[in-house]
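Only one protein chain is missing from this complex, and each of the others stays in its spot.
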Amino acid sequence: MTAVVDSGSSRHRRRFNWRRWLLLLIGGGLVSIVLLCAIFAELIAPFSPYDLDVSNMLQGPSTGHWLGTDEVGRDELSRVIYAARISIEVALVAVGVGLLGGTIIGILAAYFGGWIDLILMRFMELLFSFPAILLAVILMASLGTSMLNAMIAIGIIFIPGFSRLARAATNDVLRQQYIDAARVIGMSDGRILTREILPNVVTPLLVEAAVAFAYAVLLESALSFLGLGAQPPEPSWGNMLSTGRGFMAQAPWLGIAPGMAMFLCVLGFNLVGDGLRDVFDPHLRD
Amino acid sequence: MLRLIAIRLAVFFPTLLAASIVLFVAINVVPGSAAKAALGIDATAQAIARFEHQHGLDRPLHEQYLDWVLRVFRGDLGKSFQNHVPVGPEVLKRLPVTLELATLAFLIANLIAVPLGALAAFYHQRRADTAITMMATVFGAIPNFWLATLLILVFALTLRWLPVGGFAPMVDNPILNLRQMVMPAVSLGIVSSALLLRIMRTSMLEVLSSDYIRTARAKGATRNIVIWRHAIRNALIPYLTVGAVEFGFLFGGVVIIEDIFLLPGIGSLVLVGIINRDYPVLLAAALVITVVVLTANMVVDIIAALLDPRLVRAKGAT
Partner (left out) sequence: MGNLRAHQCTDRPPTLAIDNLQVEIAMQRGLARVVDKVNIEVWPKEIVGVIGESGSGKTMTALSVLGLIPQRAQLSGEIRLSGQALTRLPEAAFRKLRGDRIAYIPQDALRALNPVLRVDMQVGEPFNIHRRTPWQEAKRRALGLLSAVHIPEPQRRAHEYPHQFSGGMQQRAMIAMGLALEPELLIADEPTTALDVTVQAQVLRLLREIRESHGTAILFITHDLGVISELCDWVYVMYAGSVLEQGPVETIFDNPAHPYTQMLLRATPTVGTVHEDLLSIPGTIPQPFELPAGCRFADRCPYRFAPCGREPPLLQANSGHEARCWLLVESPVSSAASIS
């Protein structure tokens, strides 16, 4: 912590900034790869993710099938690539649901304050204290298993977090003088909310959205792993891992490949989230 | 001190009641789904009506809720749709398994997070900090069910050091019990340690920049004395308060981890409830998990308060 003569100190600083930039680059690279796979799966994947080939079951990685084949002879690499599409779709909608719901609740709570604030935020706190997966699983049970329901269930989980952020950001904005000015010149509540407050709470929410995206990918995989998300033969990293587990002794690559894809995708979004936080919000930098 | 506990208890029960409403509503969002789920999609309208009447599902939702809550207070968690067995004893039988798993996992998570988070803060922006923070980023991105899969692949299938799964009670066979618990606890604990580590690091950074740490250093305290005597207790106070939330996340993980390692706990009961569309079972299991999580939050909050003489003494002074 302290050295009497620390000539290396400025070097530490420079290396630290450089490292942060590198991490953002790695994160951005991983995210780009996942997004490209999701959008251009048809062009990138060497095989169809659905075509069975019983003569070619449980083949190890080879030049033809880089990640080997699964228990019914489908190309594992192609399925991993196609699965990115489902993960991204689910995460996109879920984060959208959370962002929309959370922003509305958070801004309303902060703007109107008093009882509305108290009741809304107490309820959000309550939702927050539930184990996320448990809540998702229960919602899936009552809504029924489908991709759309998975998206909604995951989205609901994100609402408390986003609403907290939106509320804090709105409170910050409300303390600024220009809001008083807007009231004085007779702007309506609705206009103040959409014209003055909304643009100012977007940045912290977007930073959070990147991290939530990573978490959504994890939750989708978890639900699919439990059989509550994407249904076979639709490829999802979660359900591929779940089936792959049954063949682990003969075909360990089926347990490794989809998990690795999940890990890299989550890592990528987390790194981007951390990087964005550094760029946009120097106060949160630790 | 007693007042502090009393206040926490006074918050605990309303929270639990509100949580039970959320659970009940979440399970019954779609009206009539219970019967359809239990009887299958091609059940006749007549059969559904009979089923609903039989289980009191045709009454208004608030009536059903009140009925359920009152029965729960009397210790009756309802009967399974599937086999009409009371759910309560089943839950009690499974609870120790889950508690053991969660406790071990939380222990592992903290044993990683507290010392490493403290060290990272002490060497803020130095190489050790960079390495530890990077490790936390990697740990935080590993899905716990994938880590579980990899552990099985390496330690059970390849090296054959540990059993693939199963559960022997602690009292019957403690060694086998621990051997079975290692992998589940590690896969839950390592992933949870990531967030806890970040919280510890932030909390420790705050403490290390305080005046009393400068006093300790001006006294000639060594690194270890500064961290373990002067900083850790102060850093643990905010760490525990935030960390209590992570216990909830960790508890969610037991659903999936118990399934992978064939542990007969509450988590796997949740899955049984879902697969069989057995709402009483699902509701009971979810309620028990909620009670455990809320209790853990409360206990950790009280421990955090106990660490702070300003709070403990506040009452004695007045």
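Letters are used for the chains, namely A and B, taken in the order the chains are written, and counting of residues starts over at 1 for each.
The rule is short, and it goes like this: contacts are C-beta pairs under 8 Å (C-beta built on N, C-alpha and C of every residue); 3 or more make two chains touch, one makes a residue touch a chain.
Source: prediction; values computed, not measured.
Of the listed residues B:103, B:173, B:222 or B:295, the one in contact with the hidden chain in the full complex is B:222. Counting over the whole complex, subunit B has residues 124, 210-212, 214-222, 225, 229-230, 233-234, 307-310, 313, 317 touching the chain that is not drawn.
Simple rule for what comes next: only the chains that are shown with their structure count from here on.
Inter-chain spacing, taken between the CA centroids of subunit A and subunit B, is 22 Å. Interface residues of subunit A facing subunit B in the complex, by the touch rule stated above, are 1-2, 12-13, 16, 19, 123, 126-135, 137-144, 214, 218, 221-222, 225-228, 241, 244-245, 248-249, 252, 255-256, 259, 262-264, 266-267, 270-271, 274, 286.
Residues 15, 18-19, 22-23, 26-30, 33, 122-126, 130, 137-138, 140-143, 145-146, 149-150, 152-153, 157, 201-202, 205, 208, 217, 223, 245, 248-253, 255-256, 259-260, 270-271, 273-275, 277, 279, 282, 286, 289-290, 293-294, 297 of subunit B touch subunit A in their complex.
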